[in-house]
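The complex appears here without one of its protein chains, the remainder shown in place.
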Amino acid sequence: MQTPLPVGIVGITGYTGMELLRLLLRHPGFELVAATSRQEEGRRLKDLFPQFMDQPAAELEISAPDPKRLAEQCRLVFLAVPHGTAMDMAAQLLDQGLQVVDFSADFRLRSARVYEEWYATSHVQKDLLSEAVYGLIETNAQAVKQARLVANPGCYPSSVLLGLLPALTRGLIDPDSLIIDSKSGTTGAGRTAKMDTLFCEVYDSFKAYGLGKHRHTPEIEQELGQAAGRELQVTFSPHLLPINRGILSTMYAELAPRTTEKSLQAAYADFAREHDWVRLLPPGSLPELKRVRGTMFCDIGLVVDQRTGRLTVVTAIDNLCRGAAGQALANANLMTGQPVSAGLALEPLVP
Amino acid sequence: MQTPLPVGIVGITGYTGMELLRLLLRHPGFELVAATSRQEEGRRLKDLFPQFMDQPAAELEISAPDPKRLAEQCRLVFLAVPHGTAMDMAAQLLDQGLQVVDFSADFRLRSARVYEEWYATSHVQKDLLSEAVYGLIETNAQAVKQARLVANPGCYPSSVLLGLLPALTRGLIDPDSLIIDSKSGTTGAGRTAKMDTLFCEVYDSFKAYGLGKHRHTPEIEQELGQAAGRELQVTFSPHLLPINRGILSTMYAELAPRTTEKSLQAAYADFAREHDWVRLLPPGSLPELKRVRGTMFCDIGLVVDQRTGRLTVVTAIDNLCRGAAGQALANANLMTGQPVSAGLALEPLVP
Amino acid sequence: MQTPLPVGIVGITGYTGMELLRLLLRHPGFELVAATSRQEEGRRLKDLFPQFMDQPAAELEISAPDPKRLAEQCRLVFLAVPHGTAMDMAAQLLDQGLQVVDFSADFRLRSARVYEEWYATSHVQKDLLSEAVYGLIETNAQAVKQARLVANPGCYPSSVLLGLLPALTRGLIDPDSLIIDSKSGTTGAGRTAKMDTLFCEVYDSFKAYGLGKHRHTPEIEQELGQAAGRELQVTFSPHLLPINRGILSTMYAELAPRTTEKSLQAAYADFAREHDWVRLLPPGSLPELKRVRGTMFCDIGLVVDQRTGRLTVVTAIDNLCRGAAGQALANANLMTGQPVSAGLALEPLVP
Partner (left out) sequence: MQTPLPVGIVGITGYTGMELLRLLLRHPGFELVAATSRQEEGRRLKDLFPQFMDQPAAELEISAPDPKRLAEQCRLVFLAVPHGTAMDMAAQLLDQGLQVVDFSADFRLRSARVYEEWYATSHVQKDLLSEAVYGLIETNAQAVKQARLVANPGCYPSSVLLGLLPALTRGLIDPDSLIIDSKSGTTGAGRTAKMDTLFCEVYDSFKAYGLGKHRHTPEIEQELGQAAGRELQVTFSPHLLPINRGILSTMYAELAPRTTEKSLQAAYADFAREHDWVRLLPPGSLPELKRVRGTMFCDIGLVVDQRTGRLTVVTAIDNLCRGAAGQALANANLMTGQPVSAGLALEPLVP
C-alpha cells in the first residue's frame, strides 16, 4: 500500500467542504493535511463537524489560507471559495506548484466576456482560462489527467449535460429546442445564514427562482454547444426543493428528423456502458432522488412521446457528491494517477 | 340570515372529503346533513377526523350511500368517489332531483371515446356527458349557474388552464409548442394505504411519474384546444413533491409571431383583474406554494425570454382546496344562487 | 356592526408578527392601522408578506416605531420586539395612554431578580411588573379584562401550564416530581438569519437543546408554583422538531397519595368543559400536532400508569397561534370588551 498523497481544502466551512471531508475520511489514496477558513482559524475540524468527532483526521486545526504554507504541506488543493475570490487564489496556488481543483465558476467558462457578463465581475486571470480543464468526468477524463487546474462543473450543469450529451452528440435531437426544468435540494443554496433559506421559509413549500437568468445557463450552453458543434441557447428553469440533497432535471427536446426510439435507447445505453456512474433505467422507469443519495451515480430515464415528437430525459444526481465534492475527488484521482473511482464506491442511503 | 341549504358528501374518507368538511364547517350558506362511506358506516365524523372533535357538525353519523335517502335530506351532493363508480351514482342522484358536483373524471371529458381510451373503462352514462358542465370557475361560471351536474376539474388541469388560457385565448403563443412540467404535493395521491406513498418512500426524495400517460393529459388538451379553437397536444410531466399540499406548474410555450412582452402582461393582468382568485405577480416575482396554502388563489408568474423567444408561465395552487374541494364549493355556490366566494375567503397559512 | 378598533403592531417582521397579521385580516373587531419596523420602514406589508398581496390591508406602509404617533392612530398595540427592548417601549406606549399586549418575556416574571438572573439583563421598568397581567386566557381572563399591560405567555409555558394546572390545582400530583419533555417546531426559533436554523441544518434531524437552562423554565415554575401554593422546581427539556408549527409537551408526575384515575379524568374534564379551546381526548387517544395547526386549541391526552404510579400528560398546541399571536389577540379581545373568541374560530388545516 502506498503512502497517501497530502491534500488540502481551502474554504472548509460550506456544505461542499463538509461533503469533501466525508469522502476524504474514507479515501485510501489521499490524506487531508490542511483545511483553511479565515473565520474559523484555530478551531478543529471536529468542532465544526461534530459528526466526525471520533475520527483522528478531525483533530486537524483549521488555518488561515496561505499559498506558500499549503505548497509545503500538500500536493493538490481543493478550492472551495466563492467565485471572484477563487481566481486569484488559484493563480497563487498554481504558482506554488500545486494542482488545483476549483469548485467555483471562475474557470468553467472559456470566454472571459461571457463570464463577466453573467457574473458581473472582472476576470483577472484570463491567461488561465485556456489551460483550465472542465472536469466533467465522462467527457474530459483524458484532459483532466494532464491538468494542473480543473474547473469542477456546476451542480445543475452536471445533471443536465449527462442527460443531453448522448442524444446531442449523435444529432438525435434539435439543438434549438432544449428546455430544462431542474429541481434542486437546498444544500445547493449554501451554508451562509440567509433569511430565504431558513428552515421555516423552505419547508413544506416549493418555488421556481432565477428563471432566465441563472448563472449556470452559459455553462450549460457552452458545453452543449460544443457537443452540438455550434452555438445554441437553452431555456433553463431552476426550482428549490424542500429536501437536503439532489437535483432532478426534466429535459425536453424535439426529435431530429428520422430519430427513432431505438436509436435514442442505443445512444444512452452506449453512454451508460462506457461510464460506470451513469445508470440508464429500463423503459418505463424513472429516476428518484433517494436512489442516488450520497453517491456518484447519475440515473437517467427516457420517454419518447410519439404523439408530440418529443424526447423527455430525466436525470437524478446528488448535487453535493456527484455535483460537487465527489466529482472533485474523481478529478483529483485522475490528476494524481489513481483510478477515477478510488474512494468513491458509495452505496445510496435509502431511505 | 337565511337557512343554510342542506348538502351531502358521498365518499367522505379521502383527503378531498376531509378538506371539503373543513370548508363546510365555516360556510354560512350550507349545512352538511349527510356523509357517506361504505367502510365507515356507523362511525361519527369526529372519529375519522379528530381535528374537528369540538364541532357540533362532527357528531354527524356516517351512513351508507343511498340516493333516495340523500334526496330526502339534501339539495346538493358532492360526489367524491373514484372514477368509474361515480358515473352511476351521479345518474342516480340526478334522477332523484339532486344537484351534483362530481370530483371524479367521469364527466370531465366530452368525448366518451377519449374517456374510454385513457381510463380503460366503459362510459355507461354517455347521455350525461353533454349536460355536464366543466366547472372551472373562471371560464364557465355562467354555465355552472344553470347546471344540474358539474364535473369538478382535475387538480393538475386547474393549475395548467389558469396559466395558459390567458395567452392562448389571445393567440399570443404557439398552441403546438406547449410543455407542462408540474409538481404536486402528495395529497394528490390519495389516502388509500399504498407502499409507494408511505412516509419513508416519499420523504426526502423527489421523482417524476406517469410521463406521457397521465390521465389529466386529455382533460388539459380538451380545454386548451377549445380555447385555441383547434385540437392540440401537449407534453405533460407530473412530479411528486415531498410536501402535503400544492401544485406548481412550470409551462413553456413559443411566442407567436409579433407577440410582445407588453401584450402578454396585458393579457394576464386583464385575466387577474376579472377573477379575484387569480393573482398576477409583479415582473421578477415567482410563485411559491406556501403562499396559496389552504386557499383558492392561483398565483401566476411570467417570464418572457427574449434570447429564446419563449414564454415561461409558473402557477401555484393548493391542490386540495383550489384544485378540488374549494373549487367544488365555489361551483356549489353558483349552482345554488350564492356568491361564488361564499365561505371561501381564506387566508394562506404561512409558514 | 361596530366600527373596528384601531390597533398597531410594533415589530412586524418576525413569525409572530406574520401570524398576527393573518389573524387580524379576518378579525371583525380590529383594524390594523400601524405596523412598525426600523429595518423595513417605507415598504408595504404586501412586500414582506406576498401571501397577502390581494388584501387591501396589506397596502399599509411600514413605519418606524414612534409612540406618540402610535397613540394618535391606535387604541391598543401588540409589542413584538425582543426582550430587553420591549420593556422601555411598553412604558412609553402606556404613557401615551395605549393598551399593550407584550409578546416578550419582559413582564412575565413577577420577580425582577429572577428575570435578571435568567435573562442576564437589568430590568429597568420594575414598577410595571406588579401591574402587568400574565395573559394565560384560561386562568387570568378576569384580570386581563382590566389590564393596561398584558404579558403574553411564552409558547412552551402555554403548552405546559394547560397540561399541568388541572392536576396541580387539585393536589393530585406531587409538585416536586415534575418532568417536562417538550418538542417545538422551528418557527419558535424566530425569523432572524442564523446558520443553526437554516433548512439544511434542521431538516431530517432532531435534537435537544438548552437542557436545564432554557429561559422559559422560571416562567413555568412561577405559574405552576402559584397553582401549587408553594415554590417548586421542574426539569424542562426543549427539543427542536423539523416542522414549522406546534409544540407537543410530554409531562411526567408522581401521583399524590390517594389520587385515582377517576379523579384525574374529572379534573381535566372539568377544565375542558370550562374552556372552549381545551379539548380533552378520550382515554386511549393522544394528541397530534397537525390537529391543532393554525388554531387556538390545546389538545390534552392523559395516561395513568398503575405500574409506576405516574401520570403522563401530553399536550399539543400551535406555538405561533395559541402560543403567541392567537393568544395575544384573545387577550386584546378581553382588554377591549369583545368576546374572547372574536376572530379566533379557526379550523385546523389537515393535512
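As written, the chains take the letters A, B and C, and residue 1 is the first residue of each chain.
FYI, a contact is a pair of C-beta atoms (placed from the backbone, for glycine too) under 8 Å apart; a residue touches a chain by one contact, two chains touch by 3 or more.
Given the structure is predicted, the values throughout are model-derived calculations rather than measurements.
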Options B:71, B:129, B:243 or B:340, residue touching the unrepresented chain: B:243
Candidate in contact with the missing chain, chosen from C:64, C:124 or C:208: C:208
Residue ranges of subunit A at the interface with the undisplayed chain: 15, 18, 22, 25-26, 49-54, 187, 203-204, 244-245, 276, 279, 281, 285, 288, 290-294, 297, 345, 347-351
Sites on subunit B contacted by the missing partner chain, in the whole complex: 15, 186-187, 191-195, 197-204, 242-244
In subunit C, positions touching the absent partner: 179, 181, 183, 200-201, 203-209, 211-212, 233-235, 237, 239, 241-244, 246, 248, 250, 252, 286-290, 293, 301, 303, 305, 307-308, 310, 312, 314, 316, 351
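The working rule: only the chains that are shown with their structure count from here on.
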Centroid-based (C-alpha) most distant chain relative to subunit A: C
Distance between chain centroids, defined by C-alpha means - subunit A, subunit B (Å): 39
Intercentroid distance (Cα basis), subunit C paired with subunit B, Å: 37
Averaged-CA centre spacing for the pair subunit C and subunit A, given as whole angstrom: 46
For subunit A, residues that touch 2 or more chains besides their own: 200-201, 203-204, 242-244
